[in-house]
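This is the structure I have questions about; it appears just below.
One protein chain is absent from this view; the other protein chains keep their places.
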Amino acid sequence: MSTKPIIISASPHVHSDRTSKKLMYDVVIALIPAFLVSLYVFGIGALIVTAVAVISCILFEYLIQKYLLKATVTINDGSALLTGILLAFNLPSNLPIWMIIVGSLVAIGVAKMSFGGLGFNIFNPALVGRVFLLISFPVQMTMWPTALENQTKIADAVTGATPLGIIKEGLQFGETMTDLSYKIPTNLDMFLGFTGGSLGEMSIIALLIGGLYLIYKKVITWHIPVTMLFTMAVITGIFWMINPEQYANPLIHLLSGGAILGAFFMATDLVTSPMTKKGMVIFAFSIGLITVVIRLFGAYPEGVSFAIIIMNAFVPLINKYFKPRRFGSKIKSKII
Amino acid sequence: MTKNIDQKQNFLKGIIKENPVFIMLLGMCPTLGVTSSAFNGLGMGVATLFVLLMSNIVVSLIKTQIPSKVRIPAFIIIIASFVTIVEMVLEAFIPFLYEQLGIFIPLIVVNCLILGRAESFASKNNLWSSIVDALGMGIGFIIALTVLGATREILGSGSIFEMKFVSEDANTFILFILPPGAFIALAYLSVLFNKISIKTFS
Amino acid sequence: MRKKESTFINMVLSLMVITIVAGFSLGFVNDLTKGPKAKAKLERKISALKLVLPEFDNNPVAEKKLIKSDKVKDSIEIYTALLNNEFVGSAVVGSSNKGFSGLIKIMVGFNPDGQIQNIAVLEQKETPGLGTKMKDEKFLKQFRGKDPSSFNLKVTKDGGEVDAITGSTITSRAFGEATQLAYDEFIKNK
Amino acid sequence: MEYIIIIIAAIFVNNIVLAQFLGICPFLGVSSKVSTSVGMSGAVLFVMTIATIASYLLHQYILIPLGLDYLRTITFILVIAALVQMVEIILKKVSPPLYKALGVFLPLITTNCAVLGVAILAIGLEDGSLLKAVIFAIANSIGFALAIIVFASIREQLELANIPEGMKGVPINLLVAGLLSLAFLGFTGLV
Amino acid sequence: MLKTFPKGGIHPPENKITASKPIKRLDPPKVVYVPISQHIGIPSKIIVERKEKVTIGQIIAKSGGYVSSNIHSPVAGTVTKLDKIFDSSGYKKQCIVIRTDLKDQSNFELIDSPLKTDIQLSKKDILQHITDYGIVGLGGATFPSHVKLNIKKDKHIDCLIINGVECEPYLTADHRLMLEKAEEILVGIEILMFALHIDKAIIGIENNKKNAIANFKELTKNNDKIQVAALKIKYPQGSEKQLVRALLKREVPKNGLPLDVGVIVHNVGTIFAIYEAVQYNKPLTERVVTVTGKTIKDPSNFWVKIGTPVIDLINEVGGLPEDTRKILNGGPMMGKAIKNTDVPVAKGTSGILVISKEEAERKKCTNCIRCNECVFVCPMGLEPYLLMNLTEKKMYETALNEDITTCIECGSCSYVCPSHRPLLDYIRFGKSIIKTLEIAKDKK
Partner (left out) sequence: MTVSIIYSVLLLTSLGIIAAIILYVVSKKFYVYEDPLITEVEEILPAANCAGCGSPGCRSFAEKLVSTEDISDLFCPVGGNDVMESIANLLGKEVTKKDPTVAVLLCQGSCDMRPKTTQFQGPDSCAISALVFSGETDCQYGCLGKGDCVDACLFDAMYMDKDTGLPVIITDKCTSCGACVEACPKNIIEMRPKNKRDLKIYVGCMNEDKGGIAKRACAVACIGCSKCFDICPKDAITMENNLAYIDAQLCTLCRKCVDVCPTHSIVETNFPPRKKKPISTITKGKKIDSPSKEKYIDKKVKAIVEPLKSNNDA
């Protein structure tokens, strides 16, 4: 026998080789295509914003764990990295650096570490950071360098609104969808990512590739993204059919405003989404619904971020009332 | 039955150990509702202090004359009278503050702080102690509101007592003058308050 | 020191005494403050008018005109200002609910020839620090002395002449719209 | 339509707790369990509705005709205090189980500024009818219920979390309320 | 479509390295340590004394109550001590220590008897034999079989399920038994069907034992009372509640028994033991044990005398490897880590598994990331992460309401948790606390 004493522990004595760290890094991998596209479209700005967000998120996590909480430092579990990336993906690529740092502080310090760190937060840290910035600095947060014309040079980026922003403003002042359709990028451009917007939200194709990779790796299930996008498509579809001049068509809604990024990467955040499939469907349905309500009737042209953090708040309630069916309980209901 | 009370202790407790806002969580609505600027916080604090002081005085004076069963309604009437007086005086003489504080002036009536002090302190203690208690609590409340208001104003508008110290176009954390900012600022202020009070008084 | 027993008589009596005293004092304070209160209220109205109108010596509030309009829910208020019984301008309340957070209500003062004397913001719910910049001198000053018949009240983005507040095009547009409305009513009811 | 706007505004846009800061004490105080917060919401719904009706009538038919509207605050609070007491008694007698569920919360409601606040706001509504006031009160109490129940469920979950020492208790609750209120800002401009 | 239970389950690497190794018979050990509590329930009462000579199959400890069982001497020899020895529970338990008489021929007789198909005993006698010869469930729970088979009048049983699933990785004892003793097992089934007046039996076998399935199918071709069902390879297919659900679509109610849905479940080993007890009056003194592990030289299946110290078995397969860090009594999912190699084989020991190096180490536990894996794999529809947290925060009442007591301790949750949380450790602890609390309540 070896010199080390024999180990006693309770069963089970084997373990699958999945670890939470691997899950996180899988998401990072899935985000690479979208990052590459934004690098192509926005140039070095995308790199700067992402790097600043990532570094400051990790640094804040380190400082807080080490000096405020005096706990073990777990910055290499990948979650702060991911929060940084996703925060960056929700910011315009020309945001002043100090604002990015403030956003990271809010994301990590307020939304995550105040609750005890990984796994205990109620709200999606990256989105809290983003919403905080959006509300505090609406001007900078809603001015996007427009795509294409200024690849690779950030110095004098032309700013413009996102397709949804153009539509919202236009409709409010009496323009019709037909007028507006000339002002917004074509569906194909939006699909490929040649449009204005936050740096990680524009390239639908790249995000879809990443999303499918996550589903393939079983990091996420299809329930949340599919339900959410389907709900959005149906509701915007109904309005569009009622009055195509007043309401944008569902495709525009799905292709713009971070719907895909939200559906695959933010609403699916394990920590802040429900624990059962049934719960996930309800969660995602509500996100879809609230997103559409905000986009069509609210003040903000873009509703995904808010919809997700609103529903984050409801997750404990959903978990409380949508439990997995207990084996052997009398009432037989189908399990989703 | 009135115990001998160390008045200094009695006064200080309202500011530190039993701070109505940070420790006891009394009167949270005005605390959060009106503190979008330091001046509003101060105004609300003073108005509350006045009502608190006056009602503590009256309650402490007439405490033996009130049967316990109608204690609460009697106190409420007393408090409500002073609140109404404050309301009318503000409306007449400081109209802009009256407008700023809005619905939170009549709501001083239901500020748990005031009824709570009347109930648990003034109705049991003599006049002088009650006055000191009211002053301590009221000043604790004023400090809390002003600090909260100042914090929010500094962060949210880049000014303090309406004095702007950043340029007109500078970016400030607008969030802090909006409702969520009130909660968040108070959350971290109370962490700070606890830390400081533990450090200095233990 | 004994507490009073909770007998019926005691309870009613003590409450009665308290309410009587309260009633008296409140009524008294009310009487005291009635005058100042009303004055303060009027003061607020007048001060807005003073801001937007040239000097006047009548009481425009008493000569308020209410005009029904299908453009807004309430009726439009017009206050006429006279100096030495001579028409020196009128203040028109215009509104638009296309503001970022809904209703924006402003009071626009016009010279007899239709030039904008000044504008005061009466009611608004815009984002503090952003939409609220419409109250700032920087924004308001571009309207003074302009005649809407020649000055296009639309923002530059829409081909007009108003420089929008940074990041608050929506507010600026609504502001322009409200001003336009006030002007239209002013012309109609001159 | 007008009523729907009132309802949506009261529940989401101007949520009584998260945006208007009324009724914070019970919101923070009796929200440690979902079940108690449901009880509290029930009690608030009940009292807020009757209190609004009573104070509306009092205002409309006594204070205004007599020119006594400066007595608004004092009379309303008296009416509310008396009502709460009465409700308590009636419940005790009529439905002991309901009393058991709501009873403990009733005294708390007297010092809940949401009730008085809504009563005062209700008489200030534009061309308000009694019906409008009642709908306003109900919508606000639903808004209260929504906020407090969601908040309580979050607190239940946080009970199992390892909140840092300094954040435990008041600060974390305020922070959650703040983030909740931040989330609800998304509804801005719906009405 | 293979049958399976609807929700949850995992598929750990099977590692059935001994699947093709025929069962070998071991020489009797020099000393056997026979524990007196090898079954669930009351420990048996010792009826032999020190220095007493005992023969093979002699009762040495008598059933100590209703839920208890007789224990027979596995060897002929002399009782040397009545001592306390560490058993697989990790505690020292009373044992009867017998030195094998190396001269006594009966110790070396080949005990394999020819197949005997005709059932001569009456129903009552069959049950009496099962009681007398100390048969307990060999599927793991070691519940005394006579208690299980003593069905109250008001219960109606219509199906016997034979559990040949063996879903634990590594273990192949049941698999080999089914291959080598198929006919005996079928007779055993007939015996039980006869004794219980049932005319339906299903043998459930996981689909990774295709040869056993084929073998049984062949043998039961003409027997329409006994069905053979292949089951999807999924752990814990062998757990009786899941098995009943998979085979019959009947769901055993919460905190209920298969009995409540008219089913009796028995392990193939138990059936074989019943066969031998009824047909040959043979007490349960030996069983099949798989001795295995990745580092073991010659992993094998053995017929082992109850009471044999584990070290004897390990020596038989090439000795204890250098880097051994953990020795398990049972499989990797449900087995117990034993304290030393003197622990004796008991009636419930289906395998000895030797684990080495890092594989034995538990990984560091990190925060729960609420990934819902554990919820997803729990075959009982529980929320393991929640149960663990509730137990950790001592909220037992709530845990009880969340059905903590229905956990079958399959360990699927701990297996999948990407944060390596000791879910089952806490759940088990919570269950034990709730049990003591309830006992305390009952007393009041």
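The letters A, B, C, D and E name the chains in turn, as written, and every chain counts its residues from 1.
Following the convention adopted for this analysis, contacts are C-beta pairs under 8 Å (C-beta built on N, C-alpha and C of every residue); 3 or more make two chains touch, one makes a residue touch a chain.
Nothing here was measured: the structure is a model prediction, and the numbers come from that model.
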(message) For the chain that was dropped from the view, give me its touching partners among the shown chains.
(response) A, B, C, D, E
(request) May I ask which residue of D:18, D:47, D:74 or D:137 touches the chain that does not appear here? (result) D:74
(message) Among B:14, B:43 or B:73, which one touches the chain that has been omitted from the display?
(response) B:73
(message) Given that one chain is not shown, which residue among A:9, A:74 or A:221 touches it?
(response) A:9
(message) Tell me which stretches of subunit A touch the chain missing from the display.
(response) 4-10
(request) Spell out, residue by residue, where the missing chain touches subunit B. (result) 69-70, 73, 77
(request) Go through subunit C and note every residue touching the omitted chain. (result) 6, 8, 11-12, 15-16, 18-20, 22-24, 26-28, 30-31
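In this section, only the chains that are shown with their structure count from here on.
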(message) Going by the touch criterion stated earlier, list every chain that contacts subunit C and also contacts subunit D.
(response) A, B
(request) With centres defined as the mean of C-alpha atoms, identify the chain lying farthest from subunit B. (result) E
(request) Could you say which chain's mean Cα position falls nearest to the mean Cα position of the entire protein shown? (result) A
(request) Please identify which chain has its centre, taken as the mean of its CA atoms, farthest from the centre of subunit C. (result) E
(request) With chain centres taken as the means of their Cα atoms, state the distance from subunit A to subunit E in Å. (result) 49
(message) Taking the mean of the C-alpha atoms as each chain's centre, how many Å separate subunit A from subunit B?
(response) 41
(message) Can you work out the whole-Å distance between the CA centroids of subunit A and subunit C?
(response) 43
(request) Could you tell me which residues belong to subunit C and also touch two or more other chains? (result) 22, 26, 30, 100-101, 127, 130, 166
(request) Name the residues of subunit B that each touch 2 or more other chains. (result) 73, 77, 80-81, 84, 88, 172, 174-175, 178, 180, 184
(message) If I apply the definition of touch given earlier, which pairs of chains qualify?
(response) A-B, A-C, A-D, A-E, B-C, B-D, C-D, D-E
(message) Quick check: in the complex, which residue numbers of subunit B touch subunit C?
(response) 1, 36, 63-70, 73-74, 77-78, 80-81, 84-85, 88-89, 91-93, 95, 156-157, 168-169, 172, 174, 177-178
(request) Enumerate the contact residues on subunit D facing subunit B in the complex. (result) 18-25, 28-29, 70-74, 77-78, 81-82, 110-113, 115-117, 120-121, 166-167, 170-175, 177-179, 181-182, 185
(message) For a test of understanding, state which residues of subunit A touch subunit D in their complex under the given definition.
(response) 68-69, 110-111, 113-117, 119-120, 122-123, 128, 131-132, 135, 290, 293-294, 297-300, 303, 305-307, 309-310, 312-314, 316-317, 319-320
